[in-house]
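Note that this complex is displayed minus one protein chain, with the remaining chains in position.
Moving on to subunit A:
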Amino acid sequence: MTRPSAPVPKTATEPQSSASASASASASASASASATPLLEVRDIRKTYHLPRGQTLKAVDGVSLSVMPGEVLGLVGESGSGKSTLGRCLLRLTDVSSGQIVFEGQDITHLGERAMRPLRQRMQMVFQDSYASLNPRRRIGDLLAEPLRVHPGPDGRKRSHAAITARLHELMELVSLPLSALERYAHEFSGGQRQRINIARALALSPRLIVADEPVSALDVSVQAQIVNLFTDLQTRLGLTYVFVAHDLAVVRQISTRVAVMYLGVVVELGETDAVLHHPAHPYTAALTAAVPRPEVGAPRAAPLGGDIPSPIARPAGCRFHTRCPAAQERCKVEDPALRPVSQGHFVACHFPLTDD
């Protein structure tokens, strides 16, 4: 099993030849060959052991790189492993195997204490804006917590005044009134609470933010505001996002690159435009076709039949063959590896779609 150790531009290389598909974004066209990824994961797996000897492979061999300043969108249905992957990236869930490298440092096996200083530079925004805020603490107290725990830029404990000043900055960043600091989570709307969550994630000025479906629980009109806030903050603060979502419209708006996940693996990876407008994987094609179009009389694509199979008993061969309109005999036997179809665009399919 070999994989390129350095980014290989232009020429197509097999990033992985293992049985399970995996993706390497190191050949991404957006990143220059010399740039080092902010976060890189190599063949990570997360297996849950269930009663009666069953295993659930939530993440089944994923390799990705996240370049500084980019927004990587992770899309997929429920059960595709995208949220688990997001948690693994930040070491909130321990991986079963594989490697996680953050800022060039292998963090796969770091303990809680060793991770603590790194936490300042990697943060998460959760899906459930209510559940992720302690209902019994005031917002100001919640936002101050990371500032109390971590030393200030001078390496010393932050003073009370410094914390207050930072809280005011954060409120301004996410456009909330200062009076919000005195209140409890239940007094806010979903969108306001998500702003609070974003403010908390920003408190320590991180470089990387993993956003786990941060807008999927919100009203559509509020979704747009929050997505705009994410975009706005990214340009102002030079952030890097891994943005988990199942809504392609949201992903299209915010992402520079997209990774499409299905049953624990990345099936397609590439620039947002390439993946969403010229999908090479039948699954991505079905996803994009299922997005309702605003034109009158726009043709509706035939929806994908059935549900995502259970990750406990995933299909042999290509894991998508049970629902794939183009499945052939080979797909039932052989698991396709992730391979390039064009520069920076990878797909795990024996019969990738072409534009014509």
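In this text, contacts are C-beta pairs under 8 Å (C-beta built on N, C-alpha and C of every residue); 3 or more make two chains touch, one makes a residue touch a chain; residues count from 1.
Quick note on the criterion: contacts and distances are computed from a predicted model.
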{"item": "Per UniProt record, name of the chain withheld from view [\"Phenylacetate-CoA oxygenase subunit PaaC\", \"YCII-related domain-containing protein\", \"ABC transporter permease\" or \"Na+/H+ antiporter subunit D\"]", "value": "\"ABC transporter permease\""}
{"item": "Listed residues A:Thr47, A:Ser96 or A:Gln120, member touching the removed chain", "value": "A:Gln120"}
{"item": "Footprint left on subunit A by the chain that the document does not show", "value": "90, 92, 112, 115-117, 119-120, 123-124, 126, 128, 130-137, 145-146, 149-150, 177-180, 182-184, 186-188, 190, 192, 197, 200, 203-204"}
